[in-house]
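Below is one structure; the comments refer to it alone.
Heads up, one of the protein chains got dropped from this complex, but the rest are sitting where they should.
Here is subunit A:
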Amino acid sequence: MTYRWILPMALLLCFSTTALSVNYDLLWSQLRSSNSACQKLLWQLNGAPQRCPEDTMNFQFPEEIEQAQQFQKEDAALVFYEMLQHTLRIFRRNFASTGWNETIVKNLLVEVHLQMDHLETNLKGIMEEESSTRGNTTILRLKKYYGSISQYLKAKKYSHCAWTVVQAEMLRNLAFLNGLIDYLQD
């Protein structure tokens, strides 16, 4: 079982994480540094193509993330934080059975955790606000989405082909997140 899906996941995360800062002028520099970290991981990743049945799964990625314009920057930041959280949770387990270099995976987890830490610092004020309606619906849908991915992987016993399906899913999300980042950079 290879770990090819780490690459797009890493890209996804790295792009997404760098977009997040309440002080949005940091955005460019964080994006740049994250890009270089992602490129490094990319180069270290190499997977052999494998044959899998063409399974199309609809995990129901929240469509509103595709339409970046409706998000306020704070809401977008919370959405990214949520995504980081779930990615860390999913990544952490079940790679013992892969032939993958653990150090690379752990470095990725470290990078994700670092971005989460930055976010926690920056979003502390927002998180402790009295009004609790920020991005709630989208975040709930994200939880449902990642829940269905987790359940799928579990049901398929973390098979390689299941990971392939998940990888395709993450590639699609990456495109949406790029749009969101572009919007945030304006």
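Just so we're on the same page, a contact is a pair of C-beta atoms (placed from the backbone, for glycine too) under 8 Å apart; a residue touches a chain by one contact, two chains touch by 3 or more; residues count from 1.
By our rule, contacts and distances are computed from a predicted model.
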Legend entry - Absent chain [UniProt protein name; select from "P-loop containing nucleoside triphosphate hydrolase", "Interferon alpha/beta receptor 1", "Dolichyl-phosphate-mannose--protein mannosyltransferase" or "BRISC and BRCA1-A complex member 2"]: "Interferon alpha/beta receptor 1"
Inset, instruction - Specify the residue from the set A:Asn94, A:Asn107 or A:Ser159 that touches the hidden chain. - result: A:Asn107
Inset, instruction - Since one chain isn't shown, list which residues of subunit A touch it in the complete complex. - result: 23, 25-26, 29-30, 32-33, 36-37, 78, 81-82, 85-86, 88-89, 92, 106-107, 109-114, 117, 121, 124, 127-128, 132, 136, 139-141, 143-144, 146-147, 150
